[in-house]
Structure formats: C-alpha cells, structure tokens
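First the structure, in the form of structure tokens, and then the observations on it.
Of the protein chains in this complex, one is absent; all others appear in place.
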Amino acid sequence: MGRRDLVSSLVFIGLAAIFMIGALRYGFGSFSRPGPGLMPFFASLMVIVLSGFIFFISLRKRKIKGAERERFLPPRGVTIRQMIGVLALFGYGIALESLGLTLTTALFMIIMLRFVGLKKNWVMILGTSFLTTLISYLLFVTLLKSALPKGIFL
Amino acid sequence: MDLITHLQLAFRVCLEPMNLVAAFLGCLMGTLVGVLPGLGPSASIALLLPITYGFSPVTSIIMLAGIYYGAQYGGSTTSILVNIPGETSSIVTCLDGYQMAKKGRAGAALGISAIGSFVGGTFAIVLLMFLAPPLAKFAIKFGPPESFAVMFFGMTMVTYLAKGSILKSLVMAGFGLLLGCIGSDLISGGIRFTFGIPDLADGVGMVSVCMGMFGIAEVMFIIEEGIERKQEVYKTRLKELLPSKRELKDSVKPIVRSSILGGFLGTLPGGGPTPSSFMAYVMEKRLSKHPERFGTGEIAGVAGPETANNASCGSAFIPLLTLGIPTTPVMAVLLGAFMIQGVTPGPSLIEKSPDLFWGVVGSMYIGNVMLIILNLPLVGMWVKILRVPYFLLFPLIFLFCLVGAYTLSNSVVDIHTMVIFGVIGYLIRKVDYPMAPFILAFILGPQFEKYLAQSLIISRGSFKIFFTRPISAVLLIVAIALIVVPPMLTPFLKGRKLKFEGDEP
Partner (left out) sequence: MKKGLLCLIFALVSVAMSGDLLAQDKYPERPITAIICNSGGSMADLVARATEDLFPKYVGQPLVVVNKPGNGGLTGGAVLATSKPDGYTIGFFSSTSAVPEIVAKLRGPAAYTSRDVMPVANVSGWLVVLACNRNAPYKTFNEFVEYAKKNPGKVTLGTSGVGNFYWMLAMAMGKDKGIELIDVPFNSEPDYRTAVLGNHVDIAVLTYGGPSRELLLSKELRALVVFEKNRFNELPDIPTIKEVDADFKHGTSFMGFFVPKGTPQGIIAKLSDATKKITEDPKFKEKMRNLYMPIMYMDTQAFQVEVKRMGENSMTFLREKGLL
C-alpha cells in the first residue's frame, strides 16, 4: 500500500508540474482582469504540495510497517484481456468513421466475445454479434435517428 | 377564484387527446434517451424539433418538455445498474446507487429513484404554479458574485464527497480543476493546455470523461475480479424489487430537503440538474446520522440527488417562462422551440398566452404521473438485465457507451476521451484515490473560475464585492463556517479521530 502511494504521488507531482509550467507562461493577469494562468497555478500548486505530503507520509509508513508485497496489477492473463479490451475500444473509435456503424460493431462484438470473454463457440459468437449489430442499428439509426457513420457496409 | 380557473384551463388543455399523446411520446422518448448513456435530451429535442412544426405550440412544447424531464427519470437507470452515468446529472447516483445494486438492492434503488423523481418534479410544478414570478425575480439577483458564492459552497464540500483520506480527495480535486482548465479561457479568449490538439479547444468532454471513469473503469475491474464470479452476486437476492419500509422511511427527509434544494437551484442561471444533484448528495451526507455509510449503498445518497435533479428540471421553467431566461443549454433549445413556434417567453407570456403556460403546467403533472407509472414497473425489467451473463453484458455495456459517446457531438474524439479516462479511472482506483472529488472539481471548477473572474472584472479587482452584496456574503460566510467549525469542535467530540490517512478499520 505504501509503495503505491510513493509512486503515485511522484507521478502526480510530475503531471501537476507540467500544468504549473504552462500556468506560469499564461500569466496571472491582474486583479481586475484575471489571467488564464491563475486557476491552473493554484490548482497545480495544491496538487504538488499535497502529493508531497502524501509522499513523505508514505515514506515514513514504509519504515514502520515493513514492505507489503501486494500485487498491483492482476495476473498476466487478466491484464492481457484488459488490454485487448482497451485496444478494441480504441479501435472502435478509429474504425467507426471509415468502416461504418454496422461493420465496426460486428467486429467489436466478435473480438470482445472471443478474446476477452474467451468463449469458443463460434456459432454463439457470430450469432450474438449479428443480433447485437442489428439491434443497435434499429435502435440508434432507425428509431432515434442519430447520425451515425455509414462507412463501407451500412 | 383565480387559481381554480387556471387549473381548469390547465387540465382542459393538457387533457386534449393530442396533448396527451404528445406528453406520452415525449416521456417515453425522454426515458429512452435518459437510459442510453451519452445521448442527451438536448440532442434529441433538437432532432425532433422539425417534427413538431406541424403541431400547435402547446403540443410541441408538451412533447419536448416531456423528453427533458423524462430523461431525468431514466438517467439514473444505468448509473445504478452498471455504474455508468447517462448524463452528468446522474453521476452522483452512481456513488451509492451502484453499491446498492452490488448488494442486490438494485430494485430498491431504482424504485426510490422513481419515487423521488416524482416528488421532486411535482414540487417544482407547485413552485411554478404559485411562486413563478417572485422566484424568478429573486433568481435574477444572482449575478456573478452570488453564483461564485454558490460554487464556492459546492467546492468546499469536495472533501465531503468521498470516504477516506482528505489529502487524497484534495489532490483529486486539484486534478479535476486542472482538467477543467483545458480548452478556451473565457476571459482572455485564448486556449489553454491543448498541446496542439484542435479537438481539445473546447475542453475535455464532461460526459465522456464520466462515462469512462465510472463505466469503462468499472468493467475493467470486473474483468479483473473475474467475469464468472460477477454473476453470482446478481443472481441472488433479486426478490425485493421495491424499497423496504425502512428504506422508504429513511428517504422521506432526504426527498423533502432535496426537493426544496433542487427547486431553488433550478431557477438560478447555471443551476440545473447537475449541480443540484451534487449539492443534494453532499447535503444529505452532511445531515445524515450515518455519513460514513455514504458510498457503500446508503439510500439517501440515491433519493436525494434523484429528487433534486427532477425538481431543478421543473423549476428551470420558472425563469424560462417568466423572463425568457434559459438556465441550462437544454433549456436554451426548448426556448428555441418556443420561439420558432411564434411564442416568445417573457414577462407577458402568462397574460398573452395563458393556455400555453397553464397547458404546459398541466402537462407537467400528467407527464410526471405517466413517468412514474412507466418507470416503476420497468424496475422489474431493468433488474432482469443484470441476469444476463456477464461475458455478454459487458461488451454490450461497452458498445452502448461507445455509440453514446459518439452521438455527443458526432465525433470519435469523445470515444477516445472516454476510453482514455476509463484507463485513468481504473488506475486511480487501483492506487486508492477517490474519483468523486475529481469529477466535482472538473464540473464546478470552470464555473467557479468564470464567476470569480467576472466578479473581479466588475469590481475592478476588489474582493469586497463578495461581501458587500447580501446574498453572496451570507453564502460565503456559511460555507467558510462549515469548513472551519467542525475541526474546532473535534477536541470536544470523543472517539472521533481526524482521518488523514484513510486507515480503514
């Protein structure tokens, strides 16, 4: 637990520092016309100072409690599935406007069911993907008239 | 008596068959739109505008307004079932609603949400009927300094939002503020922190961030915990579909208080369902006898916000109809709908078009009744969704989020934002930092900054403006007192330690 706080607080300090540099460049303006840098400066200052506290507190706690070896990330297999999921989500965004709603949705469902849900039954996978795609189309395009990309297929 | 005549007029108009149908369609559409994450009432109202051209002004407004408050009923559904806020006004409902669902109390949460929404909405109609002009006049008094005071109040509550370490809450709040700074700066007109990405020129999309941090992150956690294990929690204890007697009793005071809060906040410019829901949550936590239970599935944490957001929807009609002031972007679209029909809301609306005003009032009653009749039985259906095997449910959740995010502004940038913040949300929870303060600061921060800057420009740099004006002075003093006083009382309260580390027992 302590180790997580150590690393995370340093990461936060780093991130906030980037904002602080930007804030200083944007300028504070004056009291009668506050500048763009005012709010980011104070916000990043708060983050840096408080993360600093957390850092030092967890530094001390580490000495008192001794090292806890709790695994941060889940086991390999699970992490891979999470990553596939995330990549598929990104992929959906990238593919949507070129491939269109139906094709992207179908592909997405197939990937999710097969590689993240780890199902092996292809009939079920393809059938479900087809149905989902159909329902999404009917719901979003036909019923709700949302303007979703047409792409290659439909 | 005047009131009787008005009520007669109201019900005569709203009970015309055409108007009844319009109300029903609006409410149905609104519920659907509210349930689907991403798709919001303003988009659907705008889409349906052309269809309403053929109808009379009254009928059109009845339908479009139905979409608006219908969406507030439906918005909590996905928050409770799968931790995905469909709109920003349903974010707070995730905090306790989802926890209730995890404990098998999804039905109760959905039920109390519908009940609270009904009470809140009805309360707002009452306000609209009796107190519209005076409330509107009072709301006008809220200029930048007063709105700043309200935001200040909200921001000081940030540490109340989450359990555990105050330090961590504040760090998250700081990041929320920073995220809110990305985009255009109102005062200088320049752009901040976009790192050259043009799509960020308008800031990071609020709804996408929320959908990602709550919904996507939650799914990633479930993948981690094991998809197979998930189903068991939901299969058991689905019996009680409605709130228990005790839960109902615990909800009474929150509903009453939140109706008043939401009804009032809804009349203020910049008020509206989202700030109302946050303030209601914080208020309930503050006033609760068991604040530590918030975040674990406390029913007041669902009843309060859901009541407040519906109340504020209804009361938003007060400034709209009496002075033509839209307090939120959705109200601006509704105002447009009025105008294009040839009715311009303003001081003379009630006199010039009484059938419009009272017809809308009447249909809001009818609409609220329709919605609760629609939503309560649906609770059973929604809860059944949780029975879908998780390996199928989670891709569907993802899918609806993806499409919903895209429909926000027809852009894949919203999808990417959602996914990025899904990962961020996952990592943040992994390191035990709370997300709620981040979201609150992200939402309120830009308003906070805007009102502060506007006030200082008006006062030419003097901070006295906040204290020479009565309303803002009172609010600020109360807010400061609420921060300063409790720690001072701590030495007198035995057995309560100041928590700095989040050391849970």
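The letters A and B name the chains in turn, as written, and every chain counts its residues from 1.
The definition used in the following text is that a residue touches a chain if its C-beta (ideal position, glycine included) is under 8 Å from a C-beta of that chain, and two chains touch if they have at least 3 such contacts.
Note that the structure is a prediction, hence the values are computed from the model and not measured.
Of B:T156, B:T296 or B:S409, it is B:S409 that touches the chain left out of the display. One of B:G336, B:P354 or B:G380 touches the chain omitted from the figure, and that residue is B:G336. Taking the complete complex into account, B:I191 is the one of B:L7, B:V126, B:I191 or B:L482 that touches the chain left out. Although one chain is hidden here, its contacts on subunit B can still be listed: residues 42, 45-46, 49-50, 53, 140-145, 183-184, 186-191, 198, 201-202, 269, 319, 323-326, 329, 331-337, 339-342, 344-348, 409-410, 450, 454, 457-458, 460.
Basically, only the chains that are shown with their structure count from here on.
With each centre defined as the average position of its C-alpha atoms, the distance from subunit A to subunit B rounds to 23 Å. Only residues 32-33, 36, 39, 43-44, 47, 167-168, 170-171, 173-175, 177-178, 181, 185, 187-188, 190, 192-193, 216, 219-220, 223-224, 227, 391-392, 394-396, 398-399, 402-403, 406-407, 410, 412, 415-416, 418-419, 422-423, 430-433, 445, 449, 452-453, 456-457, 459-462, 500-501 of subunit B touch subunit A when the two sit together in their complex. Note for the complex: subunit A touches subunit B at residues 1, 4-5, 7-9, 12, 15-16, 19, 22, 26, 29-36, 38-40, 43-44, 46-47, 50-51, 53-54, 57, 61, 72-74, 78, 81-82, 85-86, 88-90, 92-94, 96-97, 101, 105, 108-109, 112-113, 116-119, 128, 132, 136, 140, 144-148.
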